[in-house]
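This report refers to the structure that appears directly beneath it.
Removed from the display is one protein chain of the complex; every other protein chain stays in position.
When the chains are written out, they are named A and B in that same order, and each has its own residue count from 1.
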Amino acid sequence: MLILEKRPSPSQFWTYTTPILAVILTMIAGGALFALLGKDPVVAIRTIFWDPLFGEFAFYLRGQLLVKAGPLILIAVGLSLGFRAGIWNIGAEGQYIIGAIFGAGVGLAVFPTESRWIFPVMIAAGAFGGWLWAMIPAILKTRFNTNEILVSLMLVYVAQTILSKAATGFLRNPQGMGFPGSRNFSSYPAARNVELISGTGMHWGVVAAFIAVIAAYVLLQRHILGFQIKLAGQAPRAARFAGVPPTRLVVMCMGISGALAGLAGMFEVSGPAGQISIDFASGYGFTAIIVAFLGRLNPLGILLAGLVMALTYVGGEMASTNLGLPSAAVQAFQGMLLFFLLAVDLLSNYRIRFMKGRAA
Amino acid sequence: MNRRTLMATAALGLGLAFGGSADAAGMDKVKACFVYVGPVGDGGWTYQHDQGRLAVIEAFGDKVDASTFQENVPEGADAERVLTQMALSGCNIIFTTSFGYMDATNAVAAKFPDVKFEHATGYKRDSDNVSTYGARFYEGRAVIGTIAGRMTKSNKIGYIASFPIPEVIRGINSTFLHAKKVNPDVTLSVVWAYTWFDPAKEADAAKALIEQGVDVIVQHTDSTAPLAEAAKTARVIGFGQASDMAAYKPSPRVSSIIDNWAPYYVKRVGALLDGSYAQVDSWEGISAGEVEIGEITDAVPAEVKAEAEALRDAIGAGTYHPFTGPINKQDGTAWLADGATAPDGDLLGMNFYVEGIVGDIPQ
Partner (left out) sequence: MDFGGINPAVLVASLMVASVPIMLAAIGELVVEKAGVLNLGVEGMMIMGAICGFISAVQTGSPVLGFIGGAVGAAALALVFAVLTQVLQANQVATGLALTLFGLGLSSLMGQGYVGIKPPLTGQVPFGPLADIPVLGRILFSHDPMVYVSIAIIAAVWAVLKFSRMGLILRAVGENHDAAHSLGYKVTRIRILAILFGGAMAGLGGAYLSLVRVPQWTDGITAGAGWIALAIVVFASWKPWRVLLGAYLFGGISVLQLNLQAAGARIPVEYLSMSPYLITILVLVIMSSGKGRASMNAPAALGQNFHTAR
């Protein structure tokens, strides 16, 4: 009879090993899935995980990994702070969109002026937009005790409608022959999110992601807010007794995650995506949730998890083109990754014992 | 070494290795690649493009490798990556089949000057290896508008529109003008779905229109859902969009507009093979076979069928232009004088309804 016995404190060994174990298990299960679809599993797994790093076109694809991972890491770092404290911001996608609209709107409003200040102001506008959108569920939670999961989620749909309106209406390119979509930022140098080192995919958003990782690490290790976040998550009653102000925590966590998501949106729209279009939102806000968990809500872990997730995206695309693997298989694969992680996670919190006798 | 130079050299090297000599004397073998915005199984827009790809394989046999395609490619950075990968892997000509790929196509084309890019329904050609192509769907709308005007008993035609872009507005105007020509009492109700393909939304839109008394549904969205909804009510008819949607014959699908990209794709790949390839901005219609009218079923009376087919032939022969004056804009101002035909420029940027259509174009 298998018994689960709670450990007094999470096991260090397993905390580091579980993500690796989860990835290996996913590779096996994913390989089985691909085999079922009639594709050679070894080739498929190799195309997804190995080729983008060391394969034929890796010199190009390695940079693309950073392009894909940058927004994921940036958003996930913000989300992880809230998740640790039990504050579930599920609407990062909406904050991402609004941040992009604010940032792009500011940039396009002053087109075609050239000035060193335009890009920094766009950055501020993007962060502000995301922060604003996250404040709605935050205030509703602190004032009215409304569930932030549902509110932030509903706001994602509202944000998507606003995006549609922006692309076809108020941000539409006046020289675009009536087609939806804003002016492309590649034709506006002062507002463009450029690659700092050409060919590596490292644009300002990626830089911001690295800064965010370091900042979050420092916050959690050294700052009182970080302590309060960790306490509120692990021992809510103790946090209450210690005087952690729940309102302030909610507002700070939602605000930070909203601002970071908005930043990610702004960097994406002025860089890789290039314009506000109806399909601009590609689900980074939701995938970032997986990245946050995959990284065990730890900034450094999130950095690695973001890169692994980016690998599945870029590699999955290659598998799609070269092997004819349906793109849905990659999505299922990513879901499986999270499942396995959650499943093996128990090893770090519980010890498995074999015992005779009746269970609970 | 600068990465950009490395990539370009690699591309050139691969292009030479796989593509034969890419000069004006033609090529021995062409690798044609395709980028799709939706799934091949959508039975509509992407399906028809893939049919074109298959036609290329059939036409040229082993002189062409047209096996590479990528479906469900989102517009934006992902499109750029897919296009770059295709170019790096030796494609000689890449067809990007959605308007939203415009910036990605031009950006990648600039980095790979020896690869030809063909962008559907776009208007930007920043480098000379980018060509654009489209089809005059409004010609097809004229024919089905005539059938709609004749067949409607309630005099209400419903239009499920996708986005307020010139192509869609052209379709609305052409349908309305020709329905009204044969039936002066006809009215048009437009529902904006804000999607190209979302069966649930399209079904709901069709249902709402039918509940308002509409008995002919015209759609500029790509799924068969409106036809499925129309099938639930006896008196309602509709038309296949982008592909024939033959599963709904003989009713409610009484005819269809079929996008036939095969002639264009075969022509362009052929031009690469025989060395006559040049940059174009192609906008063909019924006459070149790019727009086809699907079989008009027996649910349509014989004289209406004859009228529609005659109109189709006249457009195909060039003797009739669907936008021939006198036509006024919705606000009453004159647009086309008596007998004048609309210049392509007006059509490409069309952002107004013609006189007689009630309602505003969403801004």
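Convention: contacts are C-beta pairs under 8 Å (C-beta built on N, C-alpha and C of every residue); 3 or more make two chains touch, one makes a residue touch a chain.
Predicted model only: the values in this text are computed from it and were never measured.
Engineer: From the list B:P199, B:G289 or B:G325, pick the residue that touches the absent chain.
Structural biologist: B:P199
Engineer: Which of B:V82, B:A228 or B:I286 touches the chain that is not shown?
Structural biologist: Considering all chains, including the one not shown, the answer is B:A228.
Engineer: Given that one chain is not shown, which residue among B:A59, B:A208, B:V266 or B:V304 touches it?
Structural biologist: B:A208
Engineer: I'm checking contacts with the chain that's been left out. Which of B:G158, B:G171, B:G270 or B:G294 qualifies?
Structural biologist: B:G158
Engineer: Please identify, in ascending order, the residues of subunit A that touch the omitted chain?
Structural biologist: Residues in contact with the chain left out: 3-6, 33, 37, 88, 90, 140, 143-147, 149-151, 153-155, 157-158, 161-162, 164-165, 286, 289-290, 293, 326, 328-336, 338-339, 342-343, 345-346, 349-350, 353, 355, 360.
Engineer: Go through subunit B and note every residue touching the omitted chain.
Structural biologist: 39, 41-43, 158, 189-192, 194, 197-201, 203-205, 207-209, 211-212, 214, 223-225, 228, 247, 358-360, 362
We adopt the following convention: only the chains that are shown with their structure count from here on.
Engineer: Rounded to a whole Å, what is the gap between the Cα centroids of subunit A and subunit B?
Structural biologist: Result: the chain centres lie 36 Å from each other.
Engineer: Per the contact definition, I'd like the list of subunit A residues that touch subunit B in the complex.
Structural biologist: Per the stated touch rule, the residues are 57, 59-61, 64, 67, 164, 168-169, 177-181, 184, 186, 198-200, 268, 272-275, 277-280, 282, 314, 317-318, 320-321, 327.
Engineer: Considering the complex alone, what residue numbers of subunit B touch subunit A?
Structural biologist: Interface residues on the subunit B side: 2-4, 6-7, 68, 70-72, 74-78, 80-82, 84-86, 88-89, 99-100, 103, 107, 123, 163-166, 194, 348-351, 362-363.
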